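Note that this complex is displayed minus one protein chain, with the remaining chains in position.
So, chain A:
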Amino acid sequence: MADAAVLDQDPVVAPAPKSLHGRKNTFVVVLSLVVLVVSLVLAVRIGVGAGWAEIGRAAGSRLGLAVVPLPRLLDSLIWDLRLPRVLLAALVGAALAVCGAVLQSVTRNSLADPYLLGVSSGASTGAVVVVVLGFAGSQLGITGGALIGALVSFGLLMVLLRRTGLDSSRIVLTGVVVGQLFAALTSLILLSSGDADSIRAVTNWLLGSLASARWTSVAVCAVVLGVGLLVVWLCSAALDGFAFGTDTASSLGVDVRATRAVLLVTTSVLTAVAVAAVGAVGFVGLIIPHGVRFLVGPLHRKLLPMSAVVGAVFLVWTDALTRVVFSPLEVPVGVFTALIGVPLFLLVLRKRGEL
């Protein structure tokens, strides 16, 4: 009996089951993209009093189009402050949500989030060093220091993980250890040589703030997110396969070690860039993937892009709210993500019947 005969043997083969949530999916994707674009525009408008036309004029005049330029102040407000801030919120939200989704699969742990690998602790150590050494004058100083710190901690993580087979519980434990080490280093530096001002500066930065967004960080984040998202998306089938553990994944044809290494490197770089740009914004990477699984199911081919979109929308709105609610005070957006995120998360759990 040939292999194909196995098929013929079942005369009443049911029609291929529609891909789950089939039509609903296309609808959800289109809808969420529309929501993203509308959110971006609305978020730019909030508190500026500018409409579609003004945003169009600000952008148009820079693209060399024949539009009536805006008044200088409004133009600068929209172009130099609001637009980069909103775009950065979208990029960082997307990056964190995607990293959370990936790490939850790689570690088979639904509590995994982008900071699991200790990258954010490394970033804060880097930021503290810069602040204490007095280079914090320019915002780029903290960002640069945070990026270096994040990459150093990631390097240490990889050194500790080499020759371990990248077993999922090993990844979690090593990540926690590295995180603790850098957290201790941060405290040590702050206590020994920090003054009240630098402590406040660092604390604020750690909680995450988008107030200092500039076009350079938008550009860096956009490029890294674009490449990173493509890389992890191409690993979608492997991420699905991890659901049943290493042996089953490997027997499905997944090169487990190599795939895990690629995913760890990609998520670490994404997280490092995001944290360096805006600080350690919490909760997005943890809840968004869970919420999106509820919408489109657990298959990563859909889960990853949708997490990116929903994460972006979530952070854009959260940041907009922090601006409005506490105006003129600048409250770190990380405080607000948790305040909004916790009830949302509970709602999702309840809907899924897990609470």
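Basically, a residue touches a chain if its C-beta (ideal position, glycine included) is under 8 Å from a C-beta of that chain, and two chains touch if they have at least 3 such contacts; residues count from 1.
Keep in mind that, in the parts below, contacts and distances are computed from a predicted model.
Missing chain, UniProt protein name: "Iron complex transport system ATP-binding protein", from among "Iron complex transport system ATP-binding protein", "Gluconate 2-dehydrogenase cytochrome c subunit", "4-vinyl reductase 4VR domain-containing protein" or "Protein ImuA".
From the set A:S76, A:T216 or A:T248, the residue in touch with the chain omitted from the display is A:T248, counting the whole complex. Among A:D113, A:D240 or A:D319, only A:D240 touches the chain left out of the display. The missing chain lies against chain A, touching residues 1-3, 5-7, 9-10, 12-17, 19-20, 108, 110, 234-238, 240-241, 243-245, 247-248, 250-256, 293, 297-299, 301, 352.
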